[in-house]
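One chain of protein is taken out of this complex; the other chains stay put.
This part shows subunit A:
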Amino acid sequence: MNKVPREKNEDASSRGDFFAQFPPDDRNRMKEIWELSADAGPPAPHSSEQEVESALLEVHGRIRTGGRPLKRAGQGKKNGWTKVRWWLAAAVVLLVFGAGLLLKSQTISVPRGELATVTLPDGSTVELNSGSQLWYSRLFGYTNRTVHLDGEAFFEVKEGGSPFIVSTQQSVVRVTGTQFNIRSWSLEPSRTTEVTVTEGRVRFYPEDLPEHSVMLREGEFSSWSENMKQPLAPRSVSVDNRLGWRKQKLMFNEQPLVVIFQELERRFDVDIELTAPHMAGETLSAFYARPKHVETVLKDICRVKGLRYSRTANGYRVYK
């Protein structure tokens, strides 16, 4: 029931500019007609919950290609859907059962505010940071050992026959028996993939340019973002800082506010709206051992940057 005033408010603010174009003596009359016409529209949308859910199921049934972009799938180039349909038909003929299982990828999504550890079919383990997504084909461990990551994860890879490959946003990490951390959030503006190795060796290269690879050893770090030809030359770093997230530390090293706020959103499962866009690129360094509450961090950031914040329904609004 409190829906009505909220919509009205939204209306008033976003339509303000629209009515400004009318001469002052016309403006109110135009608004009046606008208001009056609210009830002259079609009846409110009505779809029962059941109807919506079954339609959603149908849509998922029609998508069926797994939770990842088609272009990164390695197959399905132009017309993914047709191809999958043929695959499906072939599989049904050959196997009758289980075709769907083979084609569907396994997806692990970690809710915001939580950490998760998963064991892959080959015995390798992956620790995933809040809000991360990891997916792999059902054939993982049989024909390949490739996983896809959007987010941040620490891998402990078991030695095995086929090379273990992590594909992130347009870059690839290829390893044999090793421990390493990858950070690669597709929502971050810089679209960077960062790799830190704690044991063994890791080859790291842009997806399209495998020959431009770098080799990382224990204690080394490298990163790559879209506009770079080659990942940065590996350099030694403090591994503990890079892996702090596993112990719920928060560590920001000259990071833009927009990145820091995204991290806080995931860690504390809140929404943070920055309504001072020119501040988004401001950078900041900060360290917290185990912050209990997001406000502890927010308060400090605001003090340092001369910002203020207030609570909203599901988080905070930060403003100048």
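Assume a residue touches a chain if its C-beta (ideal position, glycine included) is under 8 Å from a C-beta of that chain, and two chains touch if they have at least 3 such contacts; residues count from 1.
We adopt the following convention: contacts and distances are computed from a predicted model.
Remark: of the listed names "RNA polymerase sigma-70 factor, ECF subfamily", "Cell division protein FtsX", "Protocatechuate 4,5-dioxygenase subunit beta" or "Perchlorate reductase subunit gamma", the one matching the undisplayed chain in UniProt is "RNA polymerase sigma-70 factor, ECF subfamily".
Considering the whole complex, the residue from A:39, A:208 or A:254 that touches the absent chain is A:39. Not every partner is drawn; the one left out touches subunit A at residues 3, 7, 10, 14, 18, 21-22, 29-30, 33-34, 36-43, 45-47, 52, 55-56, 58-59, 62-63, 65, 67-71, 80-81, 107, 109, 133, 150, 186-187, 271, 273.
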